[in-house]
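All protein chains but one are shown at their positions in the complex.
Chain naming follows the written order as A, B and C, and within any one chain the residues start at number 1.
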Amino acid sequence: MNANTFGNNFRVTTFGESHGSAIGVVIDGCPSNVEFDLPFIQSELDRRRPGSTRIGTKRNEEDKIKVLSGVFENRTTGTPIAMIIENTDQKSHDYSSIKDIYRPGHADFTYEKKYGLRDYRGGGRSSGRETAARVAAGALAKLILKSYGIEISAAIRSVKDIYIEGDFIPPFKAPLYTVNSTKDNEILSLIDKTIQEKDSLGGVIECHIKNVMPGLGDPVFNKADAVLSYAIMSIGAVKGIEFGKGFEATKLYGSQNNDEMDENGFLSNNAGGILGGITNGEEIIFKAAFKPTPSIAKEQKTIDKNGNPVKIEIKGRHDPIILVRALVVVESMAALSILDLLLENKKYV
Amino acid sequence: MNANTFGNNFRVTTFGESHGSAIGVVIDGCPSNVEFDLPFIQSELDRRRPGSTRIGTKRNEEDKIKVLSGVFENRTTGTPIAMIIENTDQKSHDYSSIKDIYRPGHADFTYEKKYGLRDYRGGGRSSGRETAARVAAGALAKLILKSYGIEISAAIRSVKDIYIEGDFIPPFKAPLYTVNSTKDNEILSLIDKTIQEKDSLGGVIECHIKNVMPGLGDPVFNKADAVLSYAIMSIGAVKGIEFGKGFEATKLYGSQNNDEMDENGFLSNNAGGILGGITNGEEIIFKAAFKPTPSIAKEQKTIDKNGNPVKIEIKGRHDPIILVRALVVVESMAALSILDLLLENKKYV
Amino acid sequence: MNANTFGNNFRVTTFGESHGSAIGVVIDGCPSNVEFDLPFIQSELDRRRPGSTRIGTKRNEEDKIKVLSGVFENRTTGTPIAMIIENTDQKSHDYSSIKDIYRPGHADFTYEKKYGLRDYRGGGRSSGRETAARVAAGALAKLILKSYGIEISAAIRSVKDIYIEGDFIPPFKAPLYTVNSTKDNEILSLIDKTIQEKDSLGGVIECHIKNVMPGLGDPVFNKADAVLSYAIMSIGAVKGIEFGKGFEATKLYGSQNNDEMDENGFLSNNAGGILGGITNGEEIIFKAAFKPTPSIAKEQKTIDKNGNPVKIEIKGRHDPIILVRALVVVESMAALSILDLLLENKKYV
Partner (left out) sequence: MNANTFGNNFRVTTFGESHGSAIGVVIDGCPSNVEFDLPFIQSELDRRRPGSTRIGTKRNEEDKIKVLSGVFENRTTGTPIAMIIENTDQKSHDYSSIKDIYRPGHADFTYEKKYGLRDYRGGGRSSGRETAARVAAGALAKLILKSYGIEISAAIRSVKDIYIEGDFIPPFKAPLYTVNSTKDNEILSLIDKTIQEKDSLGGVIECHIKNVMPGLGDPVFNKADAVLSYAIMSIGAVKGIEFGKGFEATKLYGSQNNDEMDENGFLSNNAGGILGGITNGEEIIFKAAFKPTPSIAKEQKTIDKNGNPVKIEIKGRHDPIILVRALVVVESMAALSILDLLLENKKYV
């Protein structure tokens, strides 16, 4: 695992900036002879694509995936699979006004501290656009996991302080893809109000992974939950993650929190499917905290490259809430994590 | 990063089981010519050592560190540093009654699913004892970080539902090492009551990292917060982690959560010192959720190796609350993370 | 280091098959702010390009490099640099006659044993065409090394049993790029004769690396010569490598082979610039053995996929001798090796 590569076995390297000529991904370590379902991969990308609803940015990228290598007669060959998405709608001129200004809540300041220079036309590698490459790889991972019966789904559990109680019931419904639709109207009103106020919203995404065999993950460093945390925390706006009962577990007694067993298996799943870093065969459940989108049209204080204080109102096409489009990104990173752990375990492959 | 090795640059490989002849660590990638302060390393191990207070297990290990290589005339040589701690107080016979039984909340079940066999005398690599090796490595990392002015400290923010409001004020006081002592008596009473009830407690540990230079971490996968999450989630009992405002940030508007700047720098630190995965020069702040210790003397339902339901009361020496001894483990994993990111950034080394 | 990635610091991942839509490379770990000299990179690719002389294949690829990411305003940004070369002259139909036949001396048989399927239109990843991606990366590595004064050059030392005595004198001359031109006519005659006989030739390439600072490489596994051996042996037709005196050193006494020193430095360079795996500041010198090109028009015995014996005459466009085009590949792999070792050594970067 390093700067731009995820995974030890199914190694996913992404490349490309939001305003370069293309973004893309190379997958090394994909088993040979896997059926390559390009329409499914494209459909996953479409879930992430901007421009579809009122709650997403208006940037209109087609996000058409193009396969350069590693696939022959619709099957993977075992060699690196390279896929690219050309950037067709960059509109660089939108960004010139913020060329030397650090947007609050963005990586502009830290990026420049790290590299000493910055492609000011957009967020560079920090752009959410980079996640399209992860989704392409994640979609392929999902296809392989499906052959093991493993299924991954994510939905919105809360938006700002609107927490949706109750079951997690797929398939989730447009346009919000909440865990269940009981509070959709309330949330849609909040979104409309927030747009009017030139502000933005965050929330919590919940993800379930079904039918994972017991025995994946390691007892020391490559714990299944550690790998998933690394994967999910590597998504731009995520500020926290918890498994099973998570932070609530700290408020229970051991006798309440331990998952007892009888001849039919576990009697509860407070652990969220992982014990001592190794999957226990129960559903893996985690929640991720997404901060409100940092790009807002409201005026904010910041500084420019020379340290001078300036005011900024971020124009352009930005999401008031990123959660809906982030669902497939969460699922993709979860898929890449689980597949990588599965391929590590020689018993199953 | 893999099963038993942490880090890309300061590579820490731990080995050893709780009931083998020794546990240990090999550190590869330590710069040469670093002053090797063995008494400090030993003092860090002593913070983790069992048997010192009423709130810790009575297992009495001396945990004396022994250096096998990589140090010459009190300086590191740039070659692998191997350190071991001999296991002197294993008392294997304590465990024979649970040889074929899966302890609830433990890795026994998953461990056996993974490996097909298990050293039934203890938790094997899943034992908390393995973290002593991490503390030895983390202490060395702290020494190196200190030469850059970087300081790391962790304290208890909550125990069960007792949340300690207010500032995080080091140095923290024995015996609880809470963020401040306002609720120590209340917590100590809770611990006594819990021991009597043969139960256990969890809580939240907060960690601050001071004086980290901006520019550490990567914009895509090796985000500073992703690496720290991986590191902290790899500690046995941790079920969640959050940075800065964390899950609370999801309840704010973007205009509230963004950290604005002026000529004096950041006006707030909701981000917890990391923006877009890269350190911004502010204090890094995170919280980790520790579940209640799974080993309890209270009767619990479980199964044996053959799937038969059994009742279990875990005898032996176990902590009613692991938080105090876990503080140095949290600090150590944070130190290993930050040092690894620092060594990646050629500008500073 | 793994299947398709070379290097720990300057990590080069290649992708693409000879008959897919493109081959390419992603470079992760390139320092930011390096001047990106695209014409130089293209000129290096042109050295490897087929179709230029009578001694090369007639396949006429333009091998035009296209940069997808990681470069902004002609400087590297520190993010992954993706470059691709589209395959414009695949002529798949040339290969249909050998679809189910294993070409002697080729990877066809082993490739199918490994993957269970094979892109029969060419050598897939085993094709020499894959090396174009390495040359693109190697050219960038050379540019960075040049800023440290390091220069790499390779030339032909022998062809079949024609060994060219004497000095290694760059710049080397077209069309053969031998270490010196004393035997060019003899070699050109041999090549003509070999083409008429529908056969092929091998030989030895010698490579010199100048101005490498002392201290690169490691004393145990990542020895500078071990890394270079791995790199050079990963070129398709290479069957051996030796450093300095190499196999001849085995015939000397220790007192003859040791490089003595006086106040002016080393008195000889039998070691070839590397002592105990670490560079000593002298010129690094190695020789690589290239077997004769396996693709020949002469009739050979082989088998088909079903194990039936068949005769094969390989039609199509093939090099009677690969050495000339291989020179830039050798230099490129040497450049990637030395740069990776240099970036590992924090003292110099």
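Methods note: contacts are C-beta pairs under 8 Å (C-beta built on N, C-alpha and C of every residue); 3 or more make two chains touch, one makes a residue touch a chain.
All values reported here derive from a predicted model rather than from experimental measurement.
Trainee: For the chain left out of this view, which of C:Thr79, C:Thr178, C:Ser229 or C:Ser332 touches it?
Mentor: Here the residue in touch with the unshown chain is C:Ser229.
Trainee: Which one, C:Asn74, C:Thr88, C:Thr110 or C:Asn185, makes contact with the chain that was left out?
Mentor: Counting the whole complex, the residue in contact with the absent chain is C:Thr110.
Trainee: May I ask which residue of C:Arg47, C:Lys66 or C:Lys291 touches the chain that does not appear here?
Mentor: Answer from the full complex: C:Lys291 touches the omitted chain.
Trainee: Which chain A residues touch the hidden chain?
Mentor: Listed in rising order, the touching residues are 31, 79, 219, 343, 346, 349.
Trainee: Hey, which chain C residues sit against the chain that's not shown?
Mentor: Residues touching the hidden chain, for chain C, are 1-6, 8, 14, 102, 104-107, 109-111, 113-114, 123-126, 130, 158, 160-161, 194, 197, 199-204, 214-223, 225-227, 229-231, 233-234, 236, 239-247, 249-263, 267, 271-272, 274-281, 289-296, 298, 300-303, 307-309, 345.
Trainee: For chain B, which residues reach the chain that was dropped from this view?
Mentor: Chain B touches the missing chain through residues 2-5, 11, 13-17, 20-24, 26, 28-29, 32-33, 67-70, 72, 75, 77-82, 84, 114-119, 124-125.
Heads up, the rule we're going with is that only the chains that are shown with their structure count from here on.
Trainee: Take chain B out and leave the rest in place: which chains still touch each other in groups?
Mentor: Without chain B, and with every other chain where it sits, the touching chains still make one piece.
Trainee: When the C-alpha atoms of chain B and chain C are each averaged to a single point, how far apart are the two points in Å?
Mentor: Result: the chain centres lie 47 Å from each other.
Trainee: Among all residues of chain A, which ones touch two or more of the remaining chains?
Mentor: As it turns out, chain A has residues touching two or more other chains at 2-5, 14, 114, 124-125.
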